[in-house]
Structures are given as structure tokens and as C-alpha cells.
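The complex is shown incomplete by one protein chain, all other protein chains being positioned as in the whole.
Showing chain A:
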Amino acid sequence: MPIVTALYLLYLAAPIALLAIGSVGQSWTNSLLPSGLTAGWYGQLWSDASFRRAFTVSLTVCAATCAVTALIGVPLAYAIYGASRRGVRAAARVLFLLPVAAPPLVLGFGFILVFSSDSLPFLGSGWLLVAGHVVSTLPYLMQALVADMRHLDLVTLETAAESLGAGFRQRLFGIVIPSLRQSLSSGLIMVAALSIGEFQLSNLIAGFLSRPYPVVLLQAFYGATGFACAGTMLLLLLAVLSALASASAGRGLPSRKGTPS
């Protein structure tokens, strides 16, 4: 068992390690490992305006996606969790899981059809990109939230708070949201990671000036290997940073270990 685990971890880590090595290798053509050592590829990446812009777009879209999914996800998950009829709960689950089941290409073509018309000419805008990312990442946050609500038996917690004298707002901000802090935090990490790495949908609906990092990164693979490796390493760094930022944003919600209130 430990050997299988070790081999699996090696299998996972090997491409990342090769990318890291390749990003500082001077030349890498028809050999197992690159030759020479350089930080020049990172320098080139930084000096490229389109990459810098894509980097900013990705961070902005990721932050906006996290904010919108959190705003929509909490009440939606609560409505699904609280729905008294089994049929309503099942229908809601199918609806919010649909974007996971449908290929991003289908979603992308749907966006193109709807938002390239004269009445809705939003194709290529940054906000449409955010909307696309919200649709494709919301199910993951919802899953985490609904599971946590069930685990916590949130209805009983709310009932208890109500019996103690809490009104709706006091229950929402004093009990519901703080209780969901951990699942909201872990769900947003997933949303951030997915948003940063999203390529298929973004490639179809992003405008020239709103292209996120993965879409621009594709160009790098037509050039030098070292440049592509450095670009990919930066994407990895971007995903980790976004996940950390969204996790810390989640922790910033009303305190779970605060001072006595």
C-alpha cells in the first residue's frame, strides 16, 4: 500500500517538477531534462504586456466569481436544504448540478448564441466571463454548503436560536453564516481554483482584452518550451494564491473563535 501511494504521489508530482525544472532551463529539445540554467523565461513573461493583462484579468474574474457565488450560493443552498418537499429538493439539485454534467463547450456555445445578439451584445465583456465562471463553479460551492447544513442540522440550530428570541436577521448573521464558515471557506477555495484554471468556456466567450491567463498561456506553447513552462508555473502559483486568498476571506467571516459575545 505505501508503495502504491508513493508511486501515485510521484505520478502527480512528476509533471509539476518537470515544469519547474523546465521553467529555469535554458534549452530543452529532444532530451529528458533541459540544459543550462536561466531565470530569463520569467523575465520575458513579465515583460509581455498580454500576459500581465491576462494575469490581472484572471485575478479580477476570480475575485468577482468568488464574491458572486458566495452571495448567490448561501441563500440558494439554504433554500434547497430547507425545501420541505422531496420533489422540490431533487429538482433543485438536478438544476444546480447541470453545469457540472454539461460539457463546458455546450455552456460556451449557449453563451455565444444568447449574448452575441443585438439585444444582448455582451459577448467578450468581462462581466459575461464572470457570469460564465459563476455558472460553472457554483455547483461545487453549493455541494459543500448543503452537505454542511445537513451535517450541522442547521434547522435545529435555527429553531433553537428562534426559541431563545432571535429574529430572522439575528439568526442569519449570528447563527447560519458563522456556522457555515468552514464549508463556505473550503467551497470558495474550490471556486477560486476552478476559476483560475478555467480554459474551455473562457476561450469561447472572452473578448481580446478580457482574456484570462489560461487562454493567453496557450500561445506560449507555440514558442519556446522554457517560456511555456514558466507560464504554466505562474498559473499554478496563481491558483494557489487565489485559493489562499479565498480561504482567508472565508475565515474573515463572523468569528468562529471570537471573544465572548
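Keep in mind that, in the parts below, a residue touches a chain if its C-beta (ideal position, glycine included) is under 8 Å from a C-beta of that chain, and two chains touch if they have at least 3 such contacts; residues count from 1.
Keep this in mind: contacts and distances are computed from a predicted model.
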item	value
Among "Transmembrane protein (Alph_Pro_TM)", "Glycine--tRNA ligase beta subunit", "ABC transporter ATP-binding protein" or "NADH-quinone oxidoreductase subunit M", the UniProt name of the subunit that does not appear here	"ABC transporter ATP-binding protein"
Contact partner of the left-out chain, one of A:A63, A:L97 or A:L157	A:L157
Option from A:S179, A:S195, A:T232 or A:S246 whose C-beta touches the chain left out	A:S179
Which of A:A83, A:L97, A:A147 or A:A166 contacts the chain that the document leaves out	A:A166
Where the missing chain touches chain A, by residue	152-153, 156-157, 159-167, 170, 174-175, 178-179, 181, 254-257, 260-261
